[in-house]
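Working notes, structure below.
All protein chains but one are shown in place.
Each chain gets a letter, A, B and C, in the order it is written, and its residues are counted from 1.
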């Protein structure tokens, strides 16, 4: 060994690593994610979930029959991106996913089906196509299918971020959901889902939204109104032909949960969005219609249910063949809070 | 003159006043407002407004046919309280109240009638019974009556506070309203009045709510839900039999305007509210039903349209004979911001 | 009486006042304060305070031997402006001003003398020339003169605003101060007056600064450094030749108290400040040097100890004959919080 070799060996023996051999990879000129832009097709996903429904029981221990998008760049971890988890969850007829709670923030988005109720801290929340449902960190929750048909939906969580940063707490709840009633709206909605109104009995800001379900009819109407306003010559859309709403916490006006932003986008047929990239990652699911996504220059066709993962600083845009409805979630609140957020149009 | 008299004369000559002769009045042990608790009856107010409609033109210069509650303790000023202005405004058939803007924050509340549109920064806003409408500071606004019947409503502003603190700016706009269309909902509502949703095209917090009108059907439903939840054994009401919502700014979750809090309260027949007092003043208007208010121990009967002024630190409570609906506005945001707010149950 | 006269009489009988007869005065195009720009001279003030020291006892009831600037436009109230109180307080040899607390926020600024300790919630705070001392709302405080010489200083409070808005609470404390020791620095300073450091034992934001005294040596050095940086070609001053520091709450970086901003300005000899006006009022005291103030176009000569009152929207500027040191306090935080603040250069 020459003196340099000996030095590096001594570094290693003492659990030390020099910066100078690593700086380029560690601190690149712009984000160079290992996560890759990727599309998962619903026509593949759903049948696999069905087969899991036949072969794999749901219950205590496994907790959920959820199948995660595993980004091909992330070396076999069940992560859509380094911060975000996205999975299809499948519940067979009359099945129950037992109650638990965890510090991970979670939501569900329903691209098709109905008949399952999610019970959040004892409040039963119906799930229907187009609904966006929250189970914020440390809220007990379970799911039960009240029908003779299966149902599947998308789960989004901050599992990868929480795992990486060692902040997970988890607690089991009852094996059955704590309230088996099946109201069409949850108590949380009855208290909170009135535009611009809040109950005087529950003031103050909460870290996450108290609204357990954002219903499709409201989202749909809000998007239609933006396009109608555009037709009438008034502001409202993000760019021509592109309407978008953000789901918010009515106690703050900010994002629904501390780590997750959620939005719904509607493009008129023929519309193309401006290509941009931003710090942080996001996942889209096609809710309706046909179109294309371009990810760092590569175009992919999309149909109902397809899921698109956009890593940090990857340039992306959409092009709508028909009216094109897209649900989106992202980790942006994390980077806005840490003052690391940037975006640029490309 | 003895030396003391000479001293006091010299003080006066030099524009000086000693504290020690004044401290008790200046700095009382608890608020001792000059404003008095008082009730104005709608059956008196409305006919006077009608007579004004016949005798007094509305238009540039006078600006508004508004008749203000002049607190009997405030020495002939047109102030409901030291901070709040409350007036009945009356617009005859086809009349127009010309456009202007001012730094004073304003709202309208409609206890009866319809047919007038308020145009706020070019956006026509229909006025109907039960609606709560905003014209925040420095927004241009005018009113026009599109019918052959008169209409009256309540104006609430922070005129006294703005006047006292010398912060008024005022600018004339066009003599006619800038948009004479009569849509049933305003553009602001189409963009903003969807529960928990905001347009991605308009992010960030604004000092005042972007919702120009909070519609009665939403308020009514939210109150009904609170009482229904109470019947089902769940939280939601402020106290037994007492439902209440606060109008909020969806960009912050806070009050609709920097100086004004607005709420709607519903009491079941037979309910009495807990007596309390707080720093800052408020005004109630009976929207529906019959009942009583007790103000510093004195009870007064109330009917639809009656207005009640509650000065700072005056103890008050309501008792409902029938179902009893009350609109309320208050200056609380001012004192929460200045860290002077206190309340106590008595 | 004609019908109109009868209408106005009926308005009056029912405690009503029409807007249309008042709107111009109530809602002017820009602030038109009744308060007038005014200068009080120290050479007049101090001897009057001395005479009060001989003739008027200090103690429980009168509470303080404080003589307030009574703005000649404000009709005999002891108010410098509608929001601000400014007074000279005088304490004879060995005298004690008894303890009390009130919701009004207060500070002291010392233009000359020493030997008095203000005891704030039990913490004795020495008073010396150039020091700025806080007694925020609801903190017990008393003063005692430990020497055989009298001492005078300036009190600043939000008494007028608190009085007008009916938010005063007041409570008597002991007749003697609760700690008669005379340390050169207070415990609050020992905990908090270290640049950029806070005690881990007291985290969180407090409405008012926990620093009871801002010492002259720090203020003086900070101003000198700004001028030195300017000499070296670096930013730091507000405008050429004009250094200024703001006293802040180290738990927030914001103003020292919710209603009061305090600053210290230093002008090089020969410097003139840009004329500007702003919403809200302020009071200056000359700490050192000779110069001039121009108030809405009228110039007045100023010497050490002189006090200048600048009402809302009054244009003002200073001109320094010698190095010119000015203490300033203002009600700006109130109007920033209410979103009514504006300023313009004229």
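What we mean here is this: a contact is a pair of C-beta atoms (placed from the backbone, for glycine too) under 8 Å apart; a residue touches a chain by one contact, two chains touch by 3 or more.
Worth saying up front: this structure is predicted, and the values here are computed from it rather than measured.
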| item | value |
| --- | --- |
| Partner chains on view for the chain not depicted | A, C |
| Options C:77, C:104, C:118 or C:209, residue touching the unrepresented chain | C:209 |
| Contact partner of the left-out chain, one of C:26, C:245 or C:338 | C:245 |
| Residue of A:129, A:163 or A:319 touching the missing chain in the full complex | A:163 |
| Hidden-chain contact residue, picked from the options C:39, C:55, C:222 or C:315 | C:222 |
| Per the touch definition above, residue among A:145, A:219 or A:281 touching the missing chain | A:281 |
| Residues from subunit C at the interface with the omitted partner, ascending | 187, 189-203, 205, 209, 211, 214, 218-219, 221-222, 225-226, 228-229, 234-238, 244-253, 256, 263, 265 |
| Where the missing chain touches subunit A, by residue | 3-4, 7, 10-11, 14-23, 26-33, 35, 38, 40, 44-45, 48, 51-52, 55-56, 58, 61-72, 76-78, 82-83, 87, 102-104, 137, 159, 161-171, 207, 258-259, 279-281, 311-313, 331, 334-335, 337-340, 342 |
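Here is the rule we go by: only the chains that are shown with their structure count from here on.
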| item | value |
| --- | --- |
| Chain-level touch network, classified as line, ring, star, complete or other | line |
| Inter-copy rotation, subunit A to subunit B, in degrees (Cα atoms; steps of 5) | 180 |
| Maximum inter-chain contact count - chain pair | B-C |
| Distance from the mean Cα position of subunit C to that of subunit B, given in whole angstrom | 32 |
| Residues of subunit C touching at least two other chains | none |
